[in-house]
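All remarks here apply to the structure that follows.
In this view, the complex is presented without one of its protein chains, the others remaining in place.
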Amino acid sequence: MTPLLETRSLSKTFGGLKAVQNVDLRIEANRIVSVIGPNGAGKTTFFNCLSGIYRPDGGSILLEGRDITGRPPHQVCQLGLSRTFQNIRLFPEMTVLENVLVAQFQHRSLSPLPLLLHSPHFCAQEKQSRDDALGFLDFVGLAQYADTLSSSLAYGLQRRLEIARALATRPRLLLLDEPAAGMNPQETIDMVRLISSIRDRGLAILLIEHDMKVVMTISDDILVLDHGVPIAHGAPDHVRKDPQVIKAYLGEEISN
Amino acid sequence: MRKLFLWPGLALIVVVGVALTACQKSGGGGDTIKIGLAAVESGSDAQIGSTMLQGSQIAVDEWNNNETPLKTYHIVTETKQDGSQVQVKLDEWNAKGGVLGKQIETISLDDEGKPDKAVNVAQTLVDDGVVGVLGHLNSGCTIPASRVYNQAGIIQITPGSTNPQYTEQGYPYAFRICGRDDQQGAVAGAFLHDQLKLNKIAILHNKTAYGEGLATEVKKTFESKGGTVVVFDGIGQDENDYSANVSKIKGSGAEAFFWGGMYGQGGPLCVKMRQAGVNIPFVSGDGCFDQSFINTVGASAPDVYLSFGRDYHKIPAAQPFLDKYKAKYGHDEGAYSVYGYDAANVLLTAIAQAQTTDADKVAAVMKSRAFDTILGQVEFDAKGDTKTSGFVIWTIKDGKLQALPDNP
Amino acid sequence: MLTRWRPYLLGLLGLATITFPFLWLQLAPDFAKNTVGVTWTPSHALNFFGDLSTVFVVALLIWLGNLGNRHFGWGRALARNSVWQKADHLWTDYWAWLIVPLLFLIIPLNFRSIGFVSTSTLGLLTFAGLYMILAVGLNITVGMTGLLVLGYAGFYAFGAYLFALTQQYIYFPWWMAAPLAFIFGGGAGYLLGLPCLRLRGDYLAIVTLGFAEAFRELMRNLDFAGGDKGIVLKDNSIFQGCAGLTNSQVCFAVTAFALVATVFLVQRLFYSPVGRAWIAIRENEVAAAAVGVPVVQMKLLAFSLSAAIAAVAGVIYGAKDGFVSPAMCEFQQSIMVLAMVILGGLGNSYGALFGAGLLYLVPEYLKVLPSAIQNNDALAAIVPSFIRDSFQHLSDYRWLLFGAVMVIMMLYRPQGLLGSSRRKTEMLHR
Partner (left out) sequence: MTDPSSSSTLAEIILDGISRGAVYALVALGYTMVYGVLGMINFAHGEIFMIGMFACVYAIGLFSMAWGDHVLINLVLGVLLAMVFSAAYGYANERIAYRRLRKAHVLAPLTSAIGISTFLQYFIFLTVSKEKVQFPRYYSDFLTTHHLTLGSVEITYLRLAILGLTFLIMGGLFYLIHYTRLGIALRATAQDQLMASLVGVPVDKIIAFTFILGSALAAVAGVMVAMYTNVLVFDAGYRVGLKAFTAAILGGIGNVPGAVLGAMILGLTEALTTLQFGSEWNDVSTFAVLMLVLLLRPRGLLGERVADKV
């Protein structure tokens, strides 16, 4: 069976800096895989390569067996890979609802005539979009804020909105870039719950997270990057005991 | 504040707009004859445009006050009731002032030198019920506006647009009192070939309808006489760096240079050529006929020749007009003031003789006889151009432009 | 109190100092010696301020009103219930917006039978309509998609030339000319946008400006395009012969129809996934791409759509005046349309309509105002002559004022007069 996502010796270089080197990763459907590593390990670069924002220098990315290497971001998204951003990128002037509506773009027919005439089909589609969007907002717990400007949401809610927006693209694989960053313990627990319930909807999740507690509780698999190089890969317990990981996190002396 | 002032402001605009459209109609009475004056009166050509219209205005004032100095020249033929024809002097039947027994009212509008504005100005004048129009200045404005006047059946006389296309359109009511670019180009081209006895010239123009048109005519004449044009280039109107052009001219071995354009570029271009050691004759057209041109090239610049109409300073009939102009406006006349004055006199004389403002009859009168003007006798051909062009070559002498002595 | 005002006073003093020579002194060149002197000409400066006095008075009133509003709550009750506040919601209402352009453009037609509207007024209104079409079209790129286009008049001229050049050889029935221009204008926009839209926003601005300038120069140089004097159509009556109306009346009606169609098209797109995608691109391009919006395609759509709209406006212009010339795509034209969009409201089609009406019609009205006052006995008696003259001069100052308006709007009301108030937060804090 082909995995949902597979990277083969993926590499990306900036000038002389090798940000990501030879990363091999397989993600099966319905699993949560985390990418961890110290600051500057190339995690976000890895994400940017996957989601098409950067064009990798070497290696290939396969989504459900299809090569998506170097495809532009919107195509990657349309093929079923969606993401959130470490520094939140919402559409600030749009309402919460509109933010989610935008994400349904690829699933909406744009035939000009119905669009201009507002044919019954088009109106039904718009209503469907709205209902779906409200459904996603309800799922992440933002239904009551539907008409609020997204820029006026609280920080934690903005993260949730980003997730709802990513979900609205109907991905099979969701990339979450530090979803729990800057949250208090309660919010973190809520976020973990949310991530689990996303998995329960049948999505695979690739996660970057600094909070080890989060990572260890929900991950099925963990990939550890250090200076762009994958140094460990496996189940949480396995990774936790890996000497190279300890060295990467804690430095040379202690691991000795 | 926006809240407070926006709606009253909007309301004001709407009310004013409506009021304007309403009262423009009701403004005029039926007891005057209206003449439209249209030319560029704002922007960089404002001076030349407004002085032209001021010339026309003086003529109209004279008619209104019945003090036309030219009236003794105006001998018209009047048909009496019994069918016999007698020659009458103008002042005999126009003693009350004005024309056709009515005072003349002028409506002066600014076309900003832009074709689209000119068309709207033309439409406004037509709406206001003018019987004749004196204008516009720029050929680019005159040509599109002429369609409006002719479709509405209004006589148009341009005092200053020299582009041939204006009268070549075949409109029955389009006249011009100045010369045409091809006449001017022929004079300049002949001067270069026959009088300066040169065989190779370089031509530069400013890419406008006027500049390029004139330059093309000079080229045609010069080549038809057997000369060669070694450089024929255009430069943008906002270009100020001519060094590459001058180098090209220098390298081309041209024996004279013709500039088709205005004085704003012509002056510096001449200076640049002299600085680069290109001391060949500099020839240009009426676009450079301005005091600022002399100011730029210097009061004693040698080998500078301009083609322009006759020197009206030497014509005695012009003197009263020039004095009156200075007295009324406080400054000297512009290059086209005299033409504006003449155009107005021609139009009003024709109306007076036709005894009607009907355009067909006035146009018929205009094409049937010769008019005495400051610049001499004017006769119109079938197209509406003057039969004699009157272009002569001028040069700079003692800080002033003077017609060459061997020209009449 | 003084400390609060000191920076303003110092600023004013500084401004007065640096503008002093240009205002109060005049150059007096000595042509004989090729040197230069200066003369002290206070009358010159006083005229300058005198002509602008109306503007100063209006500005003072606005400022006082603002002060009063802030300190004493003037107009607050008024504002709370005014249409102004609800503008955003009102306009989004499905059918309400159709009425606005209709009202503006159709009313004069109804009065035709009683001779209310003269041909020249009709001409002015047609122009206002054309500028409105242009403003609505430009608003798609600048306001909705966030792409600054500085050479918009290039497309306007493109349409006009397309029309004029084809008219020289092939006769088009009038109802075919505009749709064809729409298609070809859109195609031209597409071809230009293809390479340009990969560029950063400010580069795009300059490249489009370059396009307009290059197009103008090209048209001036090509002999078959008539050079600088442009093309005078042999027959400008292609719009004529409909129901016994004159060319101006048909052009006006066609403009009105095109305007309504344009607003219809743009608003329908705006309230559809496409419009949401445009706004998303404006708000955050990376995020838009990441949620599956094909950024380049959507930008191209916006760009070519607005080019197509401009081309249609160009055709109507060509048919109305019966000639086209390179002067159509001067930089000032583009700037004027941009100023209309900015004044009216970025991203709001009604704002663009409003801005276009304001910036085109007010200077025109001001220009005829003095003679209208003079012709009207009642008005002539009431209005003092110096105010009458100041109106006339104000239209000379309009470019100065346009420039000032663009700066002031950006500083104090970046969302435009009718723009949504949300836009302000976005423009000022990013």
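The letters A, B and C name the chains in turn, as written, and every chain counts its residues from 1.
Keep in mind that, in the parts below, a contact is a pair of C-beta atoms (placed from the backbone, for glycine too) under 8 Å apart; a residue touches a chain by one contact, two chains touch by 3 or more.
Since the model is a prediction, treat every value here as computed from it, not as a measurement.
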Per the touch definition above, residue among C:Gly146, C:Gly189, C:Gly275 or C:Gly318 touching the missing chain: C:Gly146
Contacting the left-out chain in the complete assembly, out of B:Asn138, B:Asn245, B:Ser284 or B:Thr395: B:Asn245
Absent-chain contact - pick from B:Leu100, B:Val271 or B:Ala317: B:Val271
Residue of B:Asp61, B:Glu168 or B:Asp233 in touch with the missing chain, whole complex considered: B:Asp233
Listed residues C:Leu209, C:Met340 or C:Ile373, member touching the removed chain: C:Leu209
Touching residues (missing chain, whole complex) on chain B: 43-44, 46-47, 204, 207, 230-236, 238-245, 247-248, 250-253, 264, 267-268, 271-272, 275, 277, 292, 295-296
Absent chain, residues of chain C that touch it: 11, 14-15, 17-19, 21-23, 25-30, 33-38, 44-45, 48, 142, 146, 148, 150, 195-196, 198-199, 201-203, 205-207, 209-211, 213-214, 217-218, 220-221, 286, 331, 335, 338, 342, 346, 396-397, 399-400, 402-407, 410-411, 414, 426-430
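Quick note on the criterion: only the chains that are shown with their structure count from here on.
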Busiest interface, counted in C-beta pairs: B-C
Gap in Å, rounded to a whole number, between the CA centres of chain C and chain B: 33
Chain A and chain C: spacing of chain centres that average the CA atoms, whole Å: 44
For chain C, residues that touch 2 or more chains besides their own: none
Residues of chain B touching at least two other chains: none
Chain C to chain A touching residues, read off their complex: 264-265, 268-269, 272-274, 276-277, 279-280, 283-284, 286-296, 420, 422-423, 425-426
Sites on chain B touched by chain C in the complex: 1-7, 13, 16-17, 19-28, 42, 107, 110, 114-116, 119-120, 123-124, 126-127, 139-140, 143-144, 147, 163, 165, 169, 207-209, 211-213, 234, 236, 294-295, 298-299
Complex contacts: residues of chain A adjacent to chain C: 51-53, 72-75, 77-78, 82-83, 85, 89-94, 98, 101-106, 108, 110, 115-116, 118, 122, 126, 129, 149, 151, 165-166, 168-169
